[in-house]
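To start, I am sharing the structure in question, which I have written as structure tokens.
A protein chain is absent from this complex, but the other protein chains hold their places.
Now for chain A:
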Amino acid sequence: MATETNQETGKLEFILDVPFPSSREATVALRSLSPDREPRRGVISKRLSVSGSTLSVRWSADEARILRVSVNSFLDHLSLVVETMELFGPPVDL
């Protein structure tokens, strides 16, 4: 996790890496968390990706307040998805 100001764009950036037991589970989380768009498109962007068994999220925002709200809400959503996987997983073989 890290927050910093991008020297070129002047935007605040936040990067979060979440380890999962396998790439399958990281992908399930990615696809559950991706569909709903940010309510304030334009002033904040969020990009999700999976590499190996790690889910990476990268935010870029104009204001710290909006960034904080988005990160907080993402963490709430992530914890729900992880708990759902723990209780109703593991994923079936495809």
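Before moving on, here are some points about what is shown:
Quick note on the criterion: a residue touches a chain if its C-beta (ideal position, glycine included) is under 8 Å from a C-beta of that chain, and two chains touch if they have at least 3 such contacts; residues count from 1.
In this text, contacts and distances are computed from a predicted model.
Per its UniProt record, the hidden chain corresponds to "N(6)-L-threonylcarbamoyladenine synthase" from the list "AAA+ ATPase domain-containing protein", "Methyltransferase small domain-containing protein", "Glucosidase 2 subunit beta" or "N(6)-L-threonylcarbamoyladenine synthase".
Touch with the chain omitted from the figure is made, among A:11, A:40, A:58 or A:77, by A:77.
Summarising the interface, chain A meets the missing chain with residues 28-29, 31-37, 39, 76-77, 80-81, 83-85, 87-92, 94.
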